[in-house]
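Of the protein chains in this complex, one is absent; all others appear in place.
On to subunit A.
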Amino acid sequence: MMAVRAVLRAVLIDLSGTLHIEDTIVPGAVAALARLRSAPVKIKFVTNTTKESVSTLHQRLQKLGFDIGVGEIFSSLTAARNVVIEGALRPMLLLQEDAMRDFEGISIDSPNSVVVGLSPDNFNYATLNSAFRLVLDGAKLIAIHKARYFKRLDGLALGPGPFVEALEYASGTKASVVGKPEKTFFLEALRSLGCSPQDAVMIGDDARDDVHGAMAAGLQGILVKTGKYRHGDEDRIQPGATAVCRDFPEAVEHILSKML
């Protein structure tokens, strides 16, 4: 019996490392995105930021020349906001100021949950201790993601992951992680497009968080060799990526010629 081949209806696209690297556009990415938009697929931009609000991200992408609507961006902060709203939670937010904007209108009085993003300003003993006491008393611990570290101008620096670990260890509980590579993140992003995982593909530069995460959620996955890609990354995930492409334009070409 032949497997029924699903029709591709949605493309999820990572931002940093895939469309741009800091303030530099991946060559050909603007035109490739325009080409993809002429095909009969829905598009969502998915990103694991914990420090920039959707509106700030949007402004940055527009400045770079990308034709992207603010409603097309689904970030890990959006996912966290959704979790907070669905659970009617009042969060203590360990977030930098700009990221707070994604939580406008949400009550933070007498908090019954803790949301942790990358927030060096809040990663001090007093604030962590307040968060710990809430979680020990039953507040839900929500991690935007659990990245170990990131690259700062002066070298490597601790990401939110170690601080989530510290709170987990202190309270004896496990955090709910809302960003990539969590299955629910990809499903939420697709739900807003009205598509199922088997009708969708994810394009990204992170073999583990983008490609492996998406494939574990039932999507197809295309790995691009830009951004954080390191030689041999495609061999470090099982099952392997649906396709490995040089960059975003080649990934679009692959979709248009082989997946539609």
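Assorted remarks:
Following the convention adopted for this analysis, a contact is a pair of C-beta atoms (placed from the backbone, for glycine too) under 8 Å apart; a residue touches a chain by one contact, two chains touch by 3 or more; residues count from 1.
Throughout what follows, contacts and distances are computed from a predicted model.
Chain not shown in the complex: UniProt lists it as "Phospholysine phosphohistidine inorganic pyrophosphate phosphatase", one of "Protein YIF1", "SUMO-activating enzyme subunit", "Phospholysine phosphohistidine inorganic pyrophosphate phosphatase" or "Postreplication repair E3 ubiquitin-protein ligase RAD18". Note that of A:L64, A:A166 or A:I237, the residue touching the chain absent from this view is A:A166.
The omitted chain makes contact with just one of the residues A:P120, A:G194 or A:P239: A:P120. Where subunit A meets the chain that is not shown, the touching residues are 120, 123-126, 128-129, 132-133, 136, 148-149, 155-159, 161-163, 165-172.
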